[in-house]
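All protein chains but one are shown in place.
Chain nomenclature is as follows: A and B, assigned in order of appearance, with residue numbering initiated at 1 for each chain independently.
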Amino acid sequence: MSTICSVTEEKALEINKFDFTYASADEPSLKQVTMPIAKNSITALIGPSGCGKSTLLRSINRMHDLYPGNKYEGEIMYNGRNILDEKEDLISLRVNIGMIFQKPTAFPMSIYDNVAYGLRLQGMRNKTELGDRVEKALKDAAIWKEVRDRLKHDANGLSGGQQQRLCIARAIAVEPEILLFDEPTSALDPISTQGIEELVTELKDKVSIVIVTHNMQQAARVSDYTGFMYLGELIELGKTEELFVTPKERLTEEYITGKFG
Amino acid sequence: MTHIIDKIFANATRLIAIIVLLITAWIFTVLFQESLLSMQTFGLDFVTESKWAPNLEKFGAFAAIMGSVISTFLAMVLAVPIAIGVAIFLSEIAHAKLKAPVGVSIELLAAIPSVIYGMWGLFYFVPIIRDIFGGIGIGMLTAGIVLAIMILPFMAAVTRDAMNTTPDILKESAYALGGTKWDVIKDIVIPYSKAGIIGALILALGRAIGETMAVTFVMGNVHKVSFDLTQPATSIPVTLANEFTEADTKLYFSSLFELALILLVISFTIISIAKFYFLRRTRRA
Partner (left out) sequence: MTAIQKRVIINGIVMVLSTLSAVIGLGFLFWILFILVSNGIEAMNWDIFLFEGAPPGYAESGLKQALVGQLIIVGAATVIGVPLGILAGTYLSEYGQRSKLAETIRDVSDIMMSAPSIVVGSFVYAVMVIPMGHFSALAGIVALTIIMLPIILRTTDDMLHLVPTTLREAAFALGAPKYKVVLQIVYRGAKAGILTGVMLGVARVAGETAPLLFTSFNDNYMSTDLFAPMASLTVTMYNYATSPYADWQRLGWAAAFILSMFILGLNIIGRLILLNKKGK
């Protein structure tokens, strides 16, 4: 059984009866997941490791297609179309749905080129336009002040927290509608973590956010909606303040009170 | 008692390990001593003269050195693009079901003795070259191509290994921004593994220049510098393989030893550059 709250806002995504099976597995790793994702809000996904929260996140930008043999079933509706359709243009899809990973993934190039990368992929060549967009993205990612004097330096010279904010800048530079965060602070120290959390909260005016986290407090701090997943199923989706205070499902309650996990 | 055994064991292993250094040093020393006569007789002319006339006691290694350089260059020009293509195919394009079998067969082919590549070249490739370009089919061009084919599996395998060091998460980040496979390869994989790829290619170059058997069959052993690549030619290893058992005078032997020394120094330098300049980073952590 599962309890899915209704989402009153406009929806960024609607996941319907979604199954996902890895190439190497017989059993689906995600079973009949149905979940609305609200626009310009933050939806957190929590659950014990192996529950399928990252798998679900990586389905939304079809990351699983990089490895042959993985199978999707059901629907993920986005802008009126099912993005699981075979005809879906994955390149445009990924431009519109960005992603931030567990570890900072600064590319082996300069800070400037990292942020400009996605823009250049879309064919932007104009130097002033590129410069403006890079600056704006770095400002939005709250890292402009730290890097403006060394834009031509190798991005790998930045600290872990700075690199992660650089990756966020890189992702928002192409102005996506949705941003997916896959445990973005798991490799960071507490202070950098706080910085990223503040940044995520500020970003929701511009984009819809789905964040996977292993840290319940983080979900409680940043998100508007929280989904609790267990063994490949979405057990409960609720407004964050309600889910953590008055969970509707017994499993959710046991998980957030620390009875398992 | 155990202390004594412990000491003996430790020192025995060290002694044996040091032997490897000693042998290497000994090889250099012996080759140098044996080449002294030739060095004193010909001086620098040895490397600039191309006249190699055992009956006149006149030895100039220019043709052999140029032969080594040209055949290796030819082999690299042909093998590098294909090896990189194969490496890209294996690390980024091939379906998971193809990756392992194709990768392993490339590695197994790298283990096939080079003498077999030479034999194949002599019986099956020489006639093709002869039909296309005329002449006898034996010569620089054939040697370069056979050398390229022989070095290809090794080159492709080490290049692939270098490319495979790129973390998946880095590649995924580029895909997540809407990159195509080629975007990811040229902007992420190649820049990330650049040092490893260059090191791999230079290492293959070091192997190619010292390769004997793949080229001995198809080179011709003629000491002449010719711009016509279809003409028979020679290289340092080919000269050594063909003439060591024929040499009859002290000076002839000494000249051959000097050739061996030159080859050793050249390949030692190339391999050192590959190892220490480019591959240092990827060595054991």
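To be clear about the criterion, a residue touches a chain if its C-beta (ideal position, glycine included) is under 8 Å from a C-beta of that chain, and two chains touch if they have at least 3 such contacts.
None of the values given here were measured: they were computed from a predicted structure.
**Student:** Would you indicate which residue among B:Val47, B:Ile82 or B:Ile198 is in contact with the undisplayed chain?
**Tutor:** Per the contact definition at the top, the residue touching the missing chain is B:Ile82.
**Student:** Of the residues listed, B:Leu36, B:Val77, B:Ala96 or B:Ile112, which one is in contact with the missing chain?
**Tutor:** In the full complex, the listed residue that touches the missing chain is B:Ile112.
**Student:** By the contact definition given up top, give the residues of subunit B that touch the hidden chain.
**Tutor:** Interface with the chain not displayed, on the subunit B side: 2-3, 5-6, 9-10, 12-14, 16-21, 23-24, 26-27, 30-31, 34, 81-86, 88-90, 93-94, 102, 104-109, 111-120, 122-124, 149, 152-153, 156, 178, 180-183, 185, 203, 206-207, 209-213, 216-217, 237, 240-241, 244-245, 256-257, 260, 263-264, 267-268, 271-272, 275-276, 284.
**Student:** Suppose we count only contacts with the excluded chain; which residues of subunit A make the list?
**Tutor:** 91-92, 121-124
Basically, only the chains that are shown with their structure count from here on.
**Student:** I'd like the Å distance between the centres of subunit A and subunit B, where a centre is the mean of that chain's Cα atoms.
**Tutor:** 48
**Student:** Across the complex, what residues on subunit B touch subunit A?
**Tutor:** 95-97, 167, 169-180, 183, 187-188, 191-192
**Student:** Please name which positions on subunit A make contact with subunit B in the complex.
**Tutor:** Residues 23, 61, 63, 66-69, 91-95, 98-99, 101-103, 105, 107-109, 117-118, 121-122, 167, 170-171, 174 of subunit A touch subunit B in their complex.
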